[in-house]
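All protein chains of the complex are present and in place, except for one that has been dropped.
For chain A:
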């Protein structure tokens, strides 16, 4: 077995252990309940843990498949996230062609450019070409009502759910000396730090949360959850240095940045939900909500993580 394979196996073995422990705790909490009515917090916890099994299983399969698996997986996630985002916008009939282009041309092309490793194109395709051509297409239908709002919403949807998400598989294109063929572990590092930060914020918040950090945006986010979650996620990241090209301190610092961005990304996406009067982005993942509810913190941290690593570690 190569070092890469050993690392991958260690990682998923570790995750399985964590999930088994979580499932056991969830099972015992559910059994210990008294009264006939099920406790909604425990029900939601168990739904979340079960969904984690599925999510980690899917990611594991994509990793085993390698580059195609990862690009296709994140392409599909991006598709689902874009659908959730667009569903909450003010688009009208006149935008039909624009939306068709966004879903069936721009999104597949972006992931195709990532597939073929064309950095010069995938890094500007949406912010330059899509940015300019989408309003041109929209204007051809001549509907001017809410034009700026409609265009801005589609641009935002594209940047958030396609451009930013595509920076996760884009990590595969980084050439890091001495780390050839192991870039999938960079994705694992990013996803693991972001998601453990979310989970740890939830746990710290439930156990020690007192002061609400942003009551207008999110009733469940607390100062204690934020501080405890970000710091413990930093520790998780640092302790994963062995599977990255970073040393212990670098891994910790990067994990800190990722967790922080993830937190604020979650706040930004909450603001959009509050504005549109919904609690979750969707209903696709039991206990978690929609795809964007799970992806929001990845969305904000992926491009920045990508560029930091690209600037300091690649040739």
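The rule is simple: a contact is a pair of C-beta atoms (placed from the backbone, for glycine too) under 8 Å apart; a residue touches a chain by one contact, two chains touch by 3 or more; residues count from 1.
Definition applied: contacts and distances are computed from a predicted model.
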Complex member absent from the view - protein name from UniProt, among "Branched-chain amino acid ABC transporter permease", "Flagellar basal-body rod protein FlgC", "1-acyl-sn-glycerol-3-phosphate acyltransferase" or "Cytochrome c-type biogenesis protein CycK": "1-acyl-sn-glycerol-3-phosphate acyltransferase"
Among A:31, A:93, A:145 or A:216, residue touching the chain not depicted: A:93
Listed residues A:139, A:278 or A:304, member touching the removed chain: A:278
Contact set of chain A toward the excluded chain (per top definition): 79-80, 82-84, 86-87, 91, 93, 96, 99-100, 103-104, 277-280, 282-284, 290
